[in-house]
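Would you mind keeping the following structure in view while I ask a few things?
Removed from the display is one protein chain of the complex; every other protein chain stays in position.
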Amino acid sequence: MPALRPLFVVAGIGRAAGTGAAAARRFSKEGYSVALIARGEDSLNALSEDIKKGGGEAAPYCIPSYSPDDIASAFTSISAQFPNSHYALRAALFNVGYAVWKLFLEVTAAEVQESLNTNVAAAFAFSRSAILKFKENNLNAENPKRGTLIFTGATASTRGNKMTSAFSIGKFGARALSQSLAKEFGKDGIHVAHAIIDGQIMTGAALERSGDKPLSGLSPESIAQAYMYLVNQEKSAWTWELDLRPAQEQW
Amino acid sequence: MPALRPLFVVAGIGRAAGTGAAAARRFSKEGYSVALIARGEDSLNALSEDIKKGGGEAAPYCIPSYSPDDIASAFTSISAQFPNSHYALRAALFNVGYAVWKLFLEVTAAEVQESLNTNVAAAFAFSRSAILKFKENNLNAENPKRGTLIFTGATASTRGNKMTSAFSIGKFGARALSQSLAKEFGKDGIHVAHAIIDGQIMTGAALERSGDKPLSGLSPESIAQAYMYLVNQEKSAWTWELDLRPAQEQW
Amino acid sequence: MPALRPLFVVAGIGRAAGTGAAAARRFSKEGYSVALIARGEDSLNALSEDIKKGGGEAAPYCIPSYSPDDIASAFTSISAQFPNSHYALRAALFNVGYAVWKLFLEVTAAEVQESLNTNVAAAFAFSRSAILKFKENNLNAENPKRGTLIFTGATASTRGNKMTSAFSIGKFGARALSQSLAKEFGKDGIHVAHAIIDGQIMTGAALERSGDKPLSGLSPESIAQAYMYLVNQEKSAWTWELDLRPAQEQW
Partner (left out) sequence: MPALRPLFVVAGIGRAAGTGAAAARRFSKEGYSVALIARGEDSLNALSEDIKKGGGEAAPYCIPSYSPDDIASAFTSISAQFPNSHYALRAALFNVGYAVWKLFLEVTAAEVQESLNTNVAAAFAFSRSAILKFKENNLNAENPKRGTLIFTGATASTRGNKMTSAFSIGKFGARALSQSLAKEFGKDGIHVAHAIIDGQIMTGAALERSGDKPLSGLSPESIAQAYMYLVNQEKSAWTWELDLRPAQEQW
């Protein structure tokens, strides 16, 4: 029986210039097929095409929202397109984020709801689908871990600040989820990790905002390198949480 | 002008045998009028009557749900019944909690939603109403703080565990909120605190469950004592967070 | 048999204008006899006299250093002067601190040693003597806790910063100790607590340094109020750790 091709699923692509896109490209280069889940169709398709042009295998899954149902539907489609006969889901990245930076009294109830839906409920649904897929993988000498599920966290995952009440309620929640999952599923060979991105990510949007001023934040490629390391960690020494920040960051 | 009578608002009364009820009784004894917000009408009315029989002033606000609108409506009613001409809101306790103890794959999307709504979105709405009311209070020598807002946290507020994925996403979120609020409103004389209740609270329900086995958890009255202390802290030394657990607890 | 008079021991008095002195005065007012341990004889004696003038009972124990032997000797003297026939040690405060604010490469080996000796080894020795004394107390209905041991912590107890390498190694260590002790001795009715003083304490020295600029830090009396609260916590709800900071502090 030929070896199964490893599959990487990432949710949250944004404008295809940040962490999600960098991770997709990196995993593709390392031999993974990649399934891309996002809401913005243009960026999603462009990234998928780009990976394919580079010789990789990729497929876009545009979903109308990050509701539990839409996420579950995306995984159903992924399972159909990447069947267990030829593929094995080995890594999943929840990179979706809904950020709000506002004084508390300016936050609307709709923003609170959106933060909880997108940062937490969607993470819950994504984790469920990923873990159910991981459980279909067999453990053996060559594959001592069933799969790795990674969450992109932020400074707001561990600290509530003046402008981040609506954001941190969501990021704290996803961090709690990642810790519960790490504890529950480690013994099953499923590795769950949480990365605290403690600084600004140099996405296209951030670079634009910075204008002439050189921006010294985290490069998405460096974050992708960290994610690849986590996926490759040996079973005797798994990391639940690490922080990542630029060398020159004051913290 | 006669001094305004201090008002204490608590949301989350349960079966009137736990932390919310104990806090209401304690604040009543210390001279506060108490406004009680809860969903269960019978327990709510019984507690209110009981406090009045004991010589206190109390009023029940039964709400159909902890939605932002229902919470805001309750505060509107409270403001009408306890007008600023005679009362000043000085303390507010968010004691609402929705607990789920389940393995991750057994948690339903509805339970995730309910946890986020009740533990976080309701906390957000309650905080908004309480802080807006606090802001109506004048700062002066006699009242150097406008008001104190307290959250009842739990072990699951700082640790995600195997059975608590759905619970901890909510409790982490409320803790994040409390920290953001403490940082934003301290300079305005509004004190926000978060108590980590790290053990079982000896409510009526818990005592029933324990049957013949003596239960050695936290007494609601001891927690209420801590809340009263927080409200009385002098402005030069405010606590954001403290943990509370029984002397004999293993941790 | 007449009730035993409660005794409070505090180590670390400084210039008798800070936390240690404020705690001594406060506990004296609440009916405790106070035993004062410090290195600076003049401040020590002045404080002791002052408490006695105010109608309290106090005794100074000047020690040449905070070495384990000197601390043990002080407790031997205290036991002789406040015998178990008439006194019971009920509260102890380790308020000694050795602070260094320097860039890492400017710290000397002697400063490292002094920080570890004074902030940690002395805390260890003080705790040993206090706990052994607490164990001589009987538990009964009137005294459900044998005693309370409190540590004065600092921002540097939980965060290493650029200028605090030599200070935080000591404060982290004392915090670790307090947690170990809280876990080991809670079941014996001995309560151990750690207060994170997250701001500048308005001691005489700090007020002098601030000159004309009004200083808005923590008043020692407010901290003493917190310590008294901890000592009076009921056995079903003990706090290991709380933070204290001025209302207006940015954090």
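Order as written gives the chain letters A, B and C; numbering starts at 1 within each chain.
Throughout what follows, a contact is a pair of C-beta atoms (placed from the backbone, for glycine too) under 8 Å apart; a residue touches a chain by one contact, two chains touch by 3 or more.
These numbers were taken from a predicted model, which means no experiment stands behind them.
Here is the thing to keep in mind: the chain we left out touches A, C in the whole complex. In the complete complex, the residue from C:Glu41, C:Glu136, C:Glu184 or C:Glu208 that touches the missing chain is C:Glu184.
Contact with the chain that does not appear here is found for just one residue of C:His86, C:Lys162 or C:Arg209, C:Lys162. Of the options A:Arg5, A:Lys52, A:Lys102 or A:Arg245, the residue whose C-beta touches the omitted chain is A:Arg245. If you put the hidden chain back, the residue from C:Ala99, C:Val112 or C:Ala206 that touches it is C:Val112.
In the full complex, subunit A touches the omitted chain through residues 145, 183, 186-187, 189, 191, 202, 216-219, 221-223, 225-226, 229, 233-251.
As for the chain not pictured, it touches subunit C at residues 68, 103-105, 107, 109, 112-113, 116-117, 120-121, 124-125, 127-128, 131-132, 156, 159-162, 164-166, 168-181, 183-185.
In this section, only the chains that are shown with their structure count from here on.
For the pair subunit B and subunit C, the distance between mean C-alpha positions equals 32 Å.
Centroids built from CA atoms put subunit C at 47 Å from subunit A.
Between the CA-based centres of subunit A and subunit B the separation comes to 35 Å, rounded to the whole angstrom. The multi-chain contact residues of subunit C, meaning those touching 2 or more other chains, do not exist; every residue touches at most one other chain.
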